[in-house]
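A single protein chain has been omitted; all remaining protein chains appear in their positions.
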Amino acid sequence: MGKSAVIYDFGINLQAETMLTAKEIAKQIGGQILVSESDVIITNAAKLEEGKSDSLGFLSNPKYEQALYETHCGAVIVPLNFKPQHPIAAVLIHHDNPYFAFCTILGKYFDPNKHRTGIESKHIHETAKLGNDVHIGSTAYLEESVSVGNNTIIYPGAYIGRNVKIGNNCIIYPNVVIYSDCIVGNHCIIQAGSVIGGDGFGFAPVNGKYVKIPQVGNVVLEDWVEVGSNCSIDRATMGSTVIKTGTKLDNLVQIAHNVEIGEHTVIAAQTGISGSTKVGGYSQFGGQVGVAGHLTIAPKTSVGGQAGITGNVTEENQKLTGTPATDVRTFLKSVANNRKLSAMMQELETLKREIESIKKL
Amino acid sequence: MGKSAVIYDFGINLQAETMLTAKEIAKQIGGQILVSESDVIITNAAKLEEGKSDSLGFLSNPKYEQALYETHCGAVIVPLNFKPQHPIAAVLIHHDNPYFAFCTILGKYFDPNKHRTGIESKHIHETAKLGNDVHIGSTAYLEESVSVGNNTIIYPGAYIGRNVKIGNNCIIYPNVVIYSDCIVGNHCIIQAGSVIGGDGFGFAPVNGKYVKIPQVGNVVLEDWVEVGSNCSIDRATMGSTVIKTGTKLDNLVQIAHNVEIGEHTVIAAQTGISGSTKVGGYSQFGGQVGVAGHLTIAPKTSVGGQAGITGNVTEENQKLTGTPATDVRTFLKSVANNRKLSAMMQELETLKREIESIKKL
Partner (left out) sequence: MGKSAVIYDFGINLQAETMLTAKEIAKQIGGQILVSESDVIITNAAKLEEGKSDSLGFLSNPKYEQALYETHCGAVIVPLNFKPQHPIAAVLIHHDNPYFAFCTILGKYFDPNKHRTGIESKHIHETAKLGNDVHIGSTAYLEESVSVGNNTIIYPGAYIGRNVKIGNNCIIYPNVVIYSDCIVGNHCIIQAGSVIGGDGFGFAPVNGKYVKIPQVGNVVLEDWVEVGSNCSIDRATMGSTVIKTGTKLDNLVQIAHNVEIGEHTVIAAQTGISGSTKVGGYSQFGGQVGVAGHLTIAPKTSVGGQAGITGNVTEENQKLTGTPATDVRTFLKSVANNRKLSAMMQELETLKREIESIKKL
């Protein structure tokens, strides 16, 4: 499961309720239109292969250039220095980052997430403090001393425990659970069903039984953190489990107690980080990776899907994979070597026989 | 974790509230009773080893035949051509598919899932359209423009987002979340806690930070799809993430954005399919399998537990396992070869020494 942090792949478009001209789009993104005919009307966004005359498309990777000559899209965002080799029917909007510009338009005009407004819930403790323009869905539950920042949206079925602080401009999707004392920064998104601050898995073996160790710490999500659906991030035994600024977790990710994940790190689905491990910033994890406990992983580490990290990673910028994880080249070499094992065994047999015959001479 | 799509293993029976004679059972399943004494009364279903005089059992696999001679079950469904080698106390009901016939009776008379009826919830938007004989549990939440087909059951705590369409005869268990614009076909079952249509994991790296790419697509579950508990199926960036007719997902399965899973495929627990991958129909995945993104997997592919698929699978009917996945025979050969490595090293040492002595001659 390679990392899927960045996706350049699109399907068909949804019906949009917006109409824009190519000129207006160019203005919105600071792009340039080199030809005069720029008043084509755009009502949706699409892949080049699937667009119609009212669709906006984009070309980012030159290897898909052929699609541009064949597209039915009405307008296409292309690189700043792009020079067509053939005639193109679409209006071209030039921009230095076509994909980013395309996404900007997508998020601004075609995003289906229209959140409700207003306080619907009757399950908000009288001591809870709500900022301006907050939405609380009807079956959401806010405990004693909760505080919620401005413009934050809490969907139905979410449970927000005692003393939890949530910053401004956050979205807490349905059925998210945040246990007491946890802290969520500004601009955070938590997808449905995730659990923030459940008890860490700590038990003391006493006479062959396990006695629960109280988990009295909390979880801190800094700003711009996104947590996928059905993730579990455990509270610290003492102190804090911390996810730093800008870090993004995919779905079904497990973060154990007292873990720290550095800033601007992406972790793909079903990966698990064991207790007290510290992951450096700007790292990337594929899906289903396991990291053992009490380790330190250097910043800018890149880990392949299903890898198992069993020791500290001390140098930055390493690319690791396999279990136990090694650098990618060593892993690939090892896989290739393994495939030659049968041949090696035969050669070994041949050599044995040859030596036997030499010895008989 | 081998696939567990079909389970031939039973424990003890639950208390049933139904009484049937063996004759009635035979009639229900179109089975034959060859002996006259067929009025034994059945009130529950059980394994041959655990049944009592009022239990219905079955024999499907001939290797368990001995249990039939020792069972206390009052009636047993056996293959059509089965001829006992010893006397049997139970009434025998002959059928060409004993296990399927047994399950039919089980589902019809002994299923503990008695769903409630009626509209209990006060959290249904006025624009939502409900079919006939729909049940909506009291804390379920239905957003604007939701439509729900006939005989569909939505349990408490479920959240159904804006514009979601759910077909006829579906069961949506408690605390399921379906985000806006997703489509659920007819006869679908979604077990508790699953999240359908959460945002795909798409971020554009801009100056060392990750900017969220709007996920404006949806999820489409076709007819007869079953989704286990606590699964995550992400909405497409644009277009649709699709699970085709008859496909069954076990628990804790991750389906990333823009994935397509073909028809009549089974995927065991904790497996993850990365973004934009297309899986052909009639495939089978064991548990904890990882599939990388942007791949095409041929129909009728069978994948062993914990395998990691890193490239396209172009031929049908392959059986793959290991990481990176190879066909099962190659994998097993490789495991066997690995176990001989120490012996090989010793042989190599021996040869070296022998050559040294030859050279000294």
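Here are a few things to note about the model shown:
Chains here go by letter, A and B, matching the order in which they are written, and residues are numbered from 1 within each.
By definition in this document, a contact is a pair of C-beta atoms (placed from the backbone, for glycine too) under 8 Å apart; a residue touches a chain by one contact, two chains touch by 3 or more.
As the structure is a prediction and not an experimental result, all values here were calculated from the model.
For the chain left out of this panel, the touching residue among A:G74, A:G157 or A:G280 is A:G157. Touch with the chain omitted from the figure is made, among A:I33, A:V328 or A:M344, by A:M344.
Only one residue in the set A:T71, A:N258 or A:S283 touches the chain that does not appear here, and it is A:N258. Residue-level contact of chain A with the missing chain is found at 123, 139, 141, 143, 157, 159, 162-163, 175, 177, 179-181, 193-195, 198-206, 208-214, 216-218, 230-232, 234, 236-240, 252, 254, 256-258, 270, 272, 274-276, 288, 290-294, 306, 308, 310, 323-324, 330, 333-334, 337-338, 340-341, 344, 347-348, 351, 354-355, 358.
In the full complex, chain B touches the hidden chain at residues 1-2, 4-7, 9-14, 45-47, 50, 97, 99-100, 103, 106-107, 110-114, 116, 137-139, 155-157, 173-175, 189, 191-193, 224, 226, 228-230, 246, 248, 250-252, 264, 266, 268-270, 282, 287-288, 305-306, 335, 338-339, 341-342, 344-345, 348, 351-352, 355, 358-359.
FYI, only the chains that are shown with their structure count from here on.
With centres set at the average Cα position, the gap from chain A to chain B is 27 Å.
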